[in-house]
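Quick one: this structure, given as structure tokens, is what I'll be asking you about.
Removed from the display is one protein chain of the complex; every other protein chain stays in position.
On to subunit A.
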Amino acid sequence: MIVLPLAKRLITTAITGLAVTCLTLAACQPATAASPDHPDPATIARGQYLARLADCEACHTAPGGMPFAGGRPFEIPGMGTLYASNITPDPASGIGAWSDDEFVRAVRAGISPGWKHLYPAMPYQDYARMTPDEIRAIRAYLTTIKPVARKPPANAIRFPFSIRAIMIGWNLFNGPSSSYPDDPSHTPQWNRGRTLVEGPGHCAECHSPRNLTMGTSHSHAYAGAITAGWTAYNLSSDLKSGLGSWSDEALNAYLTTGHANGHGTAAGPMAEVISYSLRFMTQSDRAAMITYLRSLAPQPSAESQDHSAGPTQAALARGASLFAGACSGCHLTTGAGRQIDFATISGASTLKDPDGHNLIQVILEGSQLTTDQGQISMPRFGAGYSDGDLSDIAAYTLLTLGKTRPAFDTNAVSTIKNSK
């Protein structure tokens, strides 16, 4: 244990230095001095910014639960259910008893105290791109969160995945590298953007397809993928289905507010990312992120898997009359927002997907987006309409507002519900 004496010596040196400075400067106020237990406000503010970039709160908060207290369930197909951990400073239920070094190792290497290997639903493989110093700043911020003395439910993971040591093998293929140096052939802005996207932003976790070991695919990076029933769209520079058709202005507006004219409004998991994370980015970080996203090699999106005959004329007619009653209160009959621009859905990727994944999800589940102008929400329609009605509304919406032929029929919503 070399660390402790060294730390003690450093602290002693610091205290001696502080005392000397205090003697020199009569106005010195020791109460504002930083120590490991009482980080200075600048470090806390930096940690909060980094925690937002990394979107810690969205996953570590249960629906309607206390912030950072964990308990949010994650269903992993074929494996079982994981529950996000409590990362409040409570010593028993949270991470209050962890040292800073233990915290850094958990976040960057996926190993929590006692050599407990984390499952990569916690994207340590991406967070490793943040420096230990940055992770310590996040820790400093987390110590200011209200402690919550509640343990999340135990994970319900199937054998053999219940053996955490399996992750040692996974890490060999997909795990974190030791360092991620800047690429000198690119601008500092591009490098910053890469750090944001590949590191704290962990965009690939949803937007890249998975490889055979369930890691993110590098050969089809950012080609889009389906996670928990929602499609994370293609972020590559593909003109047809990627970001190639987006202007910088539109990307900037979308990343700031969750809405861009001609591209609709973020919903589902992306609305969470905007609400908890992206809208807090500085203008220069946002510009860097856009610069890097622009440089992603074009990748075609996967073709529609659904080969059903599509909706009948009767289904579309029923969809039209239901849309006029249920949807036009906010979206008019043209897809333009009646009350607010956030309800303008024309041009959204969701209206160009023949499988209608996100369209059906947002109709069933609704959506919540937090903006600087307050909460923007779409109510859930899943409880008030029959499955057939909802499928017909979706088919009509896709065809008329998205000019896209639906690859699903009246049974689409029942099929989705039964697959859950």
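The rule we apply is simple: a contact is a pair of C-beta atoms (placed from the backbone, for glycine too) under 8 Å apart; a residue touches a chain by one contact, two chains touch by 3 or more; residues count from 1.
Note that contacts and distances are computed from a predicted model.
The chain absent from the displayed complex carries the UniProt protein name "2Fe-2S ferredoxin-type domain-containing protein", chosen from "Energy-coupling factor transport system substrate-specific component", "ABC transporter ATP-binding protein", "2Fe-2S ferredoxin-type domain-containing protein" or "Peptide O-xylosyltransferase". One of A:Ser328, A:Ser386 or A:Asn411 touches the chain omitted from the figure, and that residue is A:Ser328.
Although one chain is not drawn, its touching partners on subunit A can still be listed: residues 321, 324-326, 328-330, 333, 338-340, 373-375, 379.
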